[in-house]
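One chain of protein is taken out of this complex; the other chains stay put.
For chain A:
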Amino acid sequence: MNAHQGMGRVTEDELHAYVDGQLDGNRRLAVERWLVEDPEASRRAEDYRAQAMLLHEMFDTVLREPPSDRVQELSDRLKGRIAFNDNRPAWHARPLVRFAAAVMLVVAGAAGGWMGRGVDQQAGTPVAQQRQTLATFAQEATQAHRFYTSDERFQVELGADNQDELNGWLSKRMGRDVFGPDLGRVGYRLIGGRSLPTDLGAGAQYMYANDANKRITLFVGAPQSGNQSNFSFTQNGDVATFYWVEGPLAYALAGRLSKEELLEIAKAVYQDVKAGPPRREAPPEPQQQQQQPQQQQQDHPAGVQPISDTQKAKES
């Protein structure tokens, strides 16, 4: 094993905690430094992640199977018994919500169980609330990126061979019109997408690859209140994420890229989204954006205060 300068020796336990997302920021850096120096440790970390993915592939099907009547009945009774101060709205009882809640585990479980954080935090102003919601959304996007790019076999649910079909399917799942923007001019082509549950309801993940087979993902969600927001940035391990709200949708672009590289792509996404979905009929002329992103975008992203990715509320 190599020496790990500067930040103290990395322990075996810390390698596991790193894989399981149970390590704080400082130690995470130390582990990442170690992984760069030690290919064997790096392979182990990747293999451990792959094991987790295989486990999810094997058993997440259970989440889609309806529980037995008896289990459902007991769940409802338990809910009644411990629903302290809980004035839950009626929509919680709808089967669709149940289904969404179950499927949420696909992402949350994979991400090391961070779900639930941020939910109980008292947010003050609506703006703060939106910031909080968006930060959670960005975190989901980052985790989903990590999860679905870690192995080529799991990348997409539906390929991009037929983009109309892909966009139509995801729009239907989300209940809003979404489409995978054309990122050809920044060197990325659409591979496909998948539907994923988010804190904001059903979301869509589009995956892109460049010629070097580098993957980026664009996560699209539907926030309750779509207040326009500037680009925010968060870095989680080696995954960088830009996120923002445009129109009725929230976007998070994630990749293992430098902030600057990713920003260029985020601008391209922003441009293409503004320009609107590809249509068979010619798009209305005035909607067409100039292809040069410099003017309107360059100033604000760099100046935006990144929303921290360290909002770690304790669970108990």
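Rule of thumb we're sticking to: contacts are C-beta pairs under 8 Å (C-beta built on N, C-alpha and C of every residue); 3 or more make two chains touch, one makes a residue touch a chain; residues count from 1.
Keep this in mind: contacts and distances are computed from a predicted model.
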The complex's invisible chain, by UniProt name, from "Lactate utilization protein C", "Phosphate ABC transporter ATP-binding protein PstB", "Sigma-70 family RNA polymerase sigma factor" or "Gfo/Idh/MocA family oxidoreductase": "Sigma-70 family RNA polymerase sigma factor"
Selected from A:32, A:46, A:177 or A:246 as touching the chain missing from the view: A:46
Omitted-chain contact residue, chosen from A:67, A:184 or A:248: A:67
Residues from chain A at the interface with the omitted partner, ascending: 12-13, 16-17, 20-22, 43-44, 46-48, 50-52, 54-63, 65, 67-68, 70-71, 74-75, 77-79, 81-89, 92-93, 97-98, 101-102, 104-105, 108-116, 119, 149-152, 212-215, 256, 315-316
